[in-house]
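Here it is: the structure, laid out below.
Our next item is subunit A:
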Amino acid sequence: MLSVESLSAGYGPVRALDEVSFEAADGEITAVLGANGAGKTTLLRTISGLVRATAGRVFLAGKDITGRSTEDLPGLGLAHVPEGRGVLAELTVEENLRLGALGGGRRATAEELSRVYGHFPVLEERRDGLAHVLSGGERQMLVIGRALLSRPKVLLLDEPSLGLAPKIVTRIFELLRTLVSSDGLTVVLVEQNARSALSIADRGVVLNLGRVVVRDDADALAGDDALRHAYLGF
Partner candidate 1 sequence: MTRRQLLLALGALVVVILVLENTGPFRNGQFAAMAYYAIAAGGLTVLTGLNGQLSLGHGALMAVGAYTAALMLQERDAALPLVLILLIATGVTLVVGALVGVAAARLHGPYLAGATLALAVAVPGIPLYFSETLGGEQGLRVRVPEIPTWLADAVYFVTGQDLTPTRYLAYLGWLGVIIVFVLLANLSRSRIGRIWQAVRDDEVAAELAGINLGRARVLAFVVSAGCAGLAGGLLALSARIAAPSGFTLTLSLLLLSAVVLGGLGSLVGALVGAALLTFLPQVVTGVGEDLGLTDVQAAQLAPLIYGLVTVLVVLLAPAGLAGGLRKLTQWRRST
Partner candidate 2 sequence: MQQLLTTVLTGLTLGMVYAAFALALVLIWRATRIVNFAQAPMAMITTYLALVLIDAGYSYWLGFAVALLSGLVLGAVVERFVVRHVEGKSEVNAVILTLGLFIVLHALAALIFGSRFRSFPAPFGLRGFQVGDTTIALTGFGVFTIVAVAVVLVGLVLLFRGTDLGLRMRASAVNQEVSRLLGVKVGRMLTLGWALAALVGSLSGLLIAGGGLVHPSYMDGVVVYGFVAAVLGGLDSPVGAVVGGVLLGLSLSLVSGYVGSELVPLAALVILMAVLLLKPGGLFAHVRERRV
């Protein structure tokens, strides 16, 4: 569904991404892992067009989206939940959600909103309140719900577990797993918390200094002690 080929990006002599290639298949969770500064966030931002690729291509459902404007991508089926979550704090919870749908090209129907509230009841309680009163976990739920409302084919998630209590992380990850199974969503999950990520992922890509070190099934990666110690911190 999402295919990245030899993608490079950088600032002058610094190569933040160096010929990164991988595929994220339909209905699978692909984890992108690596230490701080490995280029994981840059990878997502380059796919989304926030950072210009200096070489390589990105394909979404077979279509070349390299170099397309960021704002065109949700309409094409790519949703990106950025680092730091990207909650629009001065808007209400429901306004945030409605924006997600608008990005996908049409207004959110009552059913679609109900479905999101069904996944995250706490959001429904606060639907008319400003988003900035939400806790970290609630914000994460909000931005995932918002991304889902654009009916994406591919969902890019940048460090959703950051700053969240383990219990909440587990809930969110379980939910991701459910969505992938039920809706056939393709998820690319960037995570520092490699252990949790590998526990729900199907495939894994490990980056180091902007380069792909290894691509393999999640189980294989989790089982490779040497690799884990070297790049994943556990």
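Everything below uses one rule, namely that contacts are C-beta pairs under 8 Å (C-beta built on N, C-alpha and C of every residue); 3 or more make two chains touch, one makes a residue touch a chain; residues count from 1.
Regarding candidate selection, all candidates are chains of the complex that A comes from, given by their letters.
From a predicted model like this one, the values you see are computed outputs, not experimental measurements.
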Item to check | Which of 1 or 2 touches subunit A - same complex, any copy | outcome: 2
Item to check | Parts of subunit A lying in touch with candidate 2, wherever the complex brings them together | outcome: 48, 50, 69-75, 80, 82, 84-91, 95, 98-100, 102-105, 107, 132, 139, 146, 150
